[in-house]
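With one protein chain held back, the other chains of the complex are shown just where they sit.
Labels run A, B and C following the written order; every chain starts at residue 1.
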Amino acid sequence: MEIGFLGLGIMGKAISVNLLRSGFKVTVWNRTLSKCGELLDLGASVEETPAAVIKKCKYTIAMLSDPVAALSVVFDKDGVLEQISSGKGYIDMSTVDADTSSKISEAILAKGGDFLEAPVSGSKKPAEDGQLVILAAGVQALYNEMIPVFNVVGKKSFYLGQVGNGAKMKLVVNMIMGSMMNALSEGLILADRSGLEPKVLLDVLDLAAIANPMFKLKGPAMIERNYPPAFPLKHQQKDMRLALALGDENAVSMPVAAAANEAFKKARSLGLGDLDFSAVHETLEAAKPPH
Amino acid sequence: MEIGFLGLGIMGKAISVNLLRSGFKVTVWNRTLSKCGELLDLGASVEETPAAVIKKCKYTIAMLSDPVAALSVVFDKDGVLEQISSGKGYIDMSTVDADTSSKISEAILAKGGDFLEAPVSGSKKPAEDGQLVILAAGVQALYNEMIPVFNVVGKKSFYLGQVGNGAKMKLVVNMIMGSMMNALSEGLILADRSGLEPKVLLDVLDLAAIANPMFKLKGPAMIERNYPPAFPLKHQQKDMRLALALGDENAVSMPVAAAANEAFKKARSLGLGDLDFSAVHETLEAAKPPH
Amino acid sequence: MEIGFLGLGIMGKAISVNLLRSGFKVTVWNRTLSKCGELLDLGASVEETPAAVIKKCKYTIAMLSDPVAALSVVFDKDGVLEQISSGKGYIDMSTVDADTSSKISEAILAKGGDFLEAPVSGSKKPAEDGQLVILAAGVQALYNEMIPVFNVVGKKSFYLGQVGNGAKMKLVVNMIMGSMMNALSEGLILADRSGLEPKVLLDVLDLAAIANPMFKLKGPAMIERNYPPAFPLKHQQKDMRLALALGDENAVSMPVAAAANEAFKKARSLGLGDLDFSAVHETLEAAKPPH
Partner (left out) sequence: MEIGFLGLGIMGKAISVNLLRSGFKVTVWNRTLSKCGELLDLGASVEETPAAVIKKCKYTIAMLSDPVAALSVVFDKDGVLEQISSGKGYIDMSTVDADTSSKISEAILAKGGDFLEAPVSGSKKPAEDGQLVILAAGVQALYNEMIPVFNVVGKKSFYLGQVGNGAKMKLVVNMIMGSMMNALSEGLILADRSGLEPKVLLDVLDLAAIANPMFKLKGPAMIERNYPPAFPLKHQQKDMRLALALGDENAVSMPVAAAANEAFKKARSLGLGDLDFSAVHETLEAAKPPH
């Protein structure tokens, strides 16, 4: 099975390495071609344009940094659209909004190709370990054909129906995550100000019915007021905004998520947008008098 | 080691059975003496008053239903105070507020006895399995002496310092839990109204960094709008109110917990106070009554 | 001074009547020409297309129902753009978003014309009484020339700088209004449930430093649970959403407005979007339907 792969950033490289190691033939392209070197050493082929990859491979996966890049490799000169055709499948694993996905989907389908949006849950480490969770939506036949690939890339894949549902599912999960992060932050501060040891609170939480890997991972760093950016706060806040907008469209009142969103906005106003989203903790920690 | 035990409700019975099975000699008392039968069969002794238990045993544990009962066994006629004295320890595992704990503590210490508040995290099943988490505070020497007991009763015990800290720690944990329950509820509704399958959201959550036993346990029942009371909503809301009051005393702003608390109050106003606290989900299910 | 006037809905008719009565020569156009009859009787001229009005008049005012209508009279066949030119001014008093205003502004300026957005605060009664408040933004020279007109139409006009600022100012005012409506609603319910007479609360409020016409106007109807639509709830909620989005762009955290917005969304989910925005009161009146 010959797989094309567009985009060799942190995530794309980890995924394509896993595919090569599992015996897939992989043809890669990256905007900066020099980044393809390591993949070449591992046995990949390289093409100079997205169009050339599509021409060569029955299935092509893209993993790009943002909606602009995702649109560019499809619609620009030498892009995906120039070679996509009936019998070929295009799978976009980038995290983009539902509108961008729909635009790409329509263009691919109009040329006779098949399309799947397949954003993932999980970052660098799970990508390297083949432990991603894949939220796929679009042409179901293509999803079925891609299962062997998804099995290598992730621990679990879901088929969610029409294009856009993958993006929506990620928003819902991230919204819950954002509210939980605020719940943890408020609890840590309340413990501290009430004469309890925040570290002990983390130990107690870790034994409770609400124990979860995020609290365990982020909690100790928050106590240290240390926020190295794994998932930047401005992206978390953007996802909460989009989730609230999705709720607005559907007349869903979500007061807790709304309160959490305002805390993230507060953090942005404090200049913390590029730190990890756990830096929302600073909105409670920071306590300085006015001039 | 002879242990006295006051209160044979669901929790008290499970704990005292575990103590007997682990080889402790146990003397029990219960307001309704007939409930002592099963313990007798397992080898326990029975006394007719709290005072008699205290007189007989160096250490006495209480596990009572509420602050009124906790105060009653100590201060009423034939109560703990009549026999407590230097060299004896009294450990109250009931869930009570910090004021009640302090009142009991002062009275015991005034008589020369040692006191430990030791509320637990976990309900019937963990109690039976010896998997409780114990949040102890008070006389540290007594805590140290009780470690062999706590090792049988729970999977982990914490010594948290001065009396009141056990109650406070429980409030902080329950506050975080209450915010998380609302986050889950909002996510389930947003998924449903946006055309996603709520059950699939639960599957995705269970693979995410925020996976936790509570979501796994309560989520499916919430989708069914089924709320059998494990932890009654009115008690959860009371704990959030008390946690917010603790924050107020210490000038801690907690907007997410405050929003969650208002949702629980909304649920109470809908007459759902005696259902499980997951029934807060009904405030979003909106105009439709629960089944 | 010859004034063109496009749009004879409730607001447009009231304004153009006032202009005629104050001695301005007015040429009107309306999509449904039959609605021009009453204006003809009062001395207005009528033209059959927006382009014809623009051709005839140095200044033309538009008062249209929504962004679609506002764009249509400018960009469609026989529209404003066909005749606008250097020396002519176009003043759009419709309530539209900043993007719509900017699009119209750019097109007018590109043709050499002058443009002013001038949304108003106030509805039917103030329009008839010449008591509107005008929030103008765009070409300042045109604003200065329009002052005699604004003096007839309103009790006060403001020049707010660049195009878009008129729309923004309306959003900010409506956001404050939405939070205040929720504050009143919560207070009325709290009074009622605490054994106080809500009508007496209104009397007390009317004597306090926070006394305002809206409380006086809407309060008694809210007590009656009567919400005839003066300003529909779905429009109020849209304005709160847009105001919160404006805050999001500028990293402004607004927790009270966010909580109020969720209450309006709750009301929408209860099917109250077409009632007056005071129907947010029903979200607290809870399980009972409005009459």
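The rule we apply is simple: a residue touches a chain if its C-beta (ideal position, glycine included) is under 8 Å from a C-beta of that chain, and two chains touch if they have at least 3 such contacts.
As the structure is a computational prediction, the values presented were derived from the model and not from experiment.
Undergrad: Taking the entire complex into account, which one of C:107, C:201 or C:233 touches the absent chain?
TA: Hidden-chain contact among the options goes to C:201.
Undergrad: Check each of C:3, C:57, C:142 or C:175 against the chain that is not shown and name the one that touches it.
TA: C:175
Undergrad: Residue by residue, what part of chain B touches the chain that was omitted?
TA: 241, 245, 247-248, 251-255, 258-259, 261-263, 265-266, 268-269, 273
Undergrad: Spell out the interface residues on chain C facing the chain that's missing from view.
TA: Residues 121, 133, 135, 155-156, 158, 160-162, 165, 168-169, 172-173, 175-177, 179-180, 182-184, 186-187, 189-191, 193-197, 200-201, 203-205, 207-214, 217, 243, 246-247, 249-260, 262-263, 284 of chain C touch the chain that is not shown.
Convention: only the chains that are shown with their structure count from here on.
Undergrad: Measure off the straight-line distance from the CA centroid of chain A to the CA centroid of chain B, and report it in whole Å.
TA: Here the centre of chain B sits 39 Å away from the centre of chain A.
Undergrad: Just the number, please: Cα centre separation of chain B and chain C in whole Å.
TA: Centre-to-centre distance between chain B and chain C: 55 Å.
Undergrad: Among the residues of chain C, which are close enough to touch at least two other chains?
TA: In chain C, residues 255, 259, 266, 269 touch at least two other chains, as defined above.
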